[in-house]
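The complex appears here without one of its protein chains, the remainder shown in place.
Chain naming follows the written order as A and B, and within any one chain the residues start at number 1.
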Amino acid sequence: MASPERRLKDLGITLPKPAKPVASYEGFVRSGNLVFVSGQVPFVDGKIAVSGKLGAEVSLEDGQKAARICAINILAQLNEATGHDLSKVARVVKLVGFINATPDFVDVPKVMNGASDLFADVFGERGKHARSTVGVAVLPLNCAVEVEAIVEIE
Amino acid sequence: MASPERRLKDLGITLPKPAKPVASYEGFVRSGNLVFVSGQVPFVDGKIAVSGKLGAEVSLEDGQKAARICAINILAQLNEATGHDLSKVARVVKLVGFINATPDFVDVPKVMNGASDLFADVFGERGKHARSTVGVAVLPLNCAVEVEAIVEIE
Partner (left out) sequence: MASPERRLKDLGITLPKPAKPVASYEGFVRSGNLVFVSGQVPFVDGKIAVSGKLGAEVSLEDGQKAARICAINILAQLNEATGHDLSKVARVVKLVGFINATPDFVDVPKVMNGASDLFADVFGERGKHARSTVGVAVLPLNCAVEVEAIVEIE
């Protein structure tokens, strides 16, 4: 299989610089072989690209796009964590998808597929993860989706 | 103490086949000695057994029943992860319970006890876990409860 970097290129994705938190926490922390990535939101060039709630002003398609951007921002953190060598990612272990949703929007897993599919596209079998998806009352800056990750590094 | 399989038999529980996700993720992923189980919902024979919100159409008793079914579905994933030998479970490390609840339903921990109690019943001391319980806006397919797990395997 092609390298993750090659797959990203084929997908037309250029990884951004990883977001540096402005408060007393980090974009990721490594412990042993596991990298814990902070909840990533759909920031593009320092602005929330998709804000609002699924079930209200955000469509399913835009929600999936938001989840995909969260995944790209996770990849940016992993790029930093691996010293710019994503082939060191041994396994995407676990994702949690938090969807900013109205109480009647039951299609939260479909939104989250926008993140899951990208990891499968970039890493193949090593990208297949355990996951949980839930609809929450509100997210930081009213963004539509937040995704956190646990990843095993070689 | 009796084996987990014996305890399940005594409780009258037959483990179902583990649910196979239809999207780009897995029912569980193992990393080192830890198995991360995807958020399980109260599926019985491919249908959500308890749907709706605590604080509205779902009673506390039905919520606890839903949490117990989630725990049974976690056991089904662990059965697969251990090669059908649950005695390899060294410790149920951590559960997170997501309860589909109205904003005024404050008894979410009582709902989650339906899952916690089953792990204690099946594994004894090794079943006692750390946990978090929160009330969320909505869950996949409007199910009443979703539970995820981290489990240490020998």
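Definition applied: a residue touches a chain if its C-beta (ideal position, glycine included) is under 8 Å from a C-beta of that chain, and two chains touch if they have at least 3 such contacts.
All of these numbers come straight from a predicted model, not from anything done at the bench.
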Exercise. Name, in rising order, the residues on chain B that touch the hidden chain in the full complex.
Key: 32-34, 55, 91, 93-96, 101-106, 108-109, 113, 116-117, 119-120, 127-137, 150, 152
Practice problem: Kindly note down the residues of chain A that lie in touch with the hidden chain. | Solution: 23-29, 31-32, 36-39, 53, 96, 98, 102-103, 136-142, 146, 148
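Basically, only the chains that are shown with their structure count from here on.
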Exercise. Could you please state the distance in Å, as a whole number, between where the Cα atoms of chain A are centred and where those of chain B are centred?
Key: 25
